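Removed from the display is one protein chain of the complex; every other protein chain stays in position.
Then we have subunit A:
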């Protein structure tokens, strides 16, 4: 079911027969489980109507379902060929390599801007001030936030606007230098200008990291992504290079969705 592609970068992650159940209900993986390659240093968009399972799939990629007692994951998720659900794999190590940015900007309210960005490093015991300073600056520059906050790094992060807080959470995720960044509708609660800033950011970030982004907004998927997967009712309907999926979809359901006939 892998599409023919001229991609030479190779797969970074891959799901094989992935099914996530909440109790008896299948959250994602209807029809034999999801098989989806995620190419290195490319942006993969997951689109589909509300409740289609795209966020559920995304959360399976760094074992966030471990926290939901009723959630069960079947099948495999390979990270550089290694199954992250194999017995003995520490989810903490998986999440250090596969970071995540959420829909709601969640700056840690009790911390300064600096401490927010440094949190992932400081809280695992890195104390070297030079190293922290460098990491914070690099991450904030990477998230296109440095110029706006460099003079008030020690002020509470709760003083930032929604768009700034979202770029702060991206900086915080980047500071631990993950290989893959999962983004769950990162612009859903932002205004158009902040959205634009984050989309520009994504395009510049793919030099460093592999990105998987869930979005409600098909234009956004078309603008930023290299590959797109379309989900519907818990099933992954179609996957392909973004351009070909949007211009000549193979499945009639994909066509119906992208031409706006439902969803």
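In this text, a contact is a pair of C-beta atoms (placed from the backbone, for glycine too) under 8 Å apart; a residue touches a chain by one contact, two chains touch by 3 or more; residues count from 1.
Following the convention adopted for this analysis, contacts and distances are computed from a predicted model.
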item	value
Name per UniProt, for the chain absent here [options: "NADH-quinone oxidoreductase subunit M", "4Fe-4S dicluster domain-containing protein", "Spore coat associated protein CotJA" or "Phosphate transport system permease protein PstA"]	"Phosphate transport system permease protein PstA"
Residue of A:75, A:120 or A:186 in touch with the missing chain, whole complex considered	A:120
Omitted-chain contact residue, chosen from A:13, A:64 or A:197	A:64
Candidates A:13, A:26, A:100 or A:258 - the one touching the absent chain	A:100
Residue of A:11, A:83 or A:158 in touch with the missing chain, whole complex considered	A:158
In subunit A, positions touching the absent partner	62, 64, 67, 69, 92-93, 95-97, 99-102, 104, 106, 108-110, 119-120, 123-124, 156, 158, 169, 172-173, 176, 178, 182
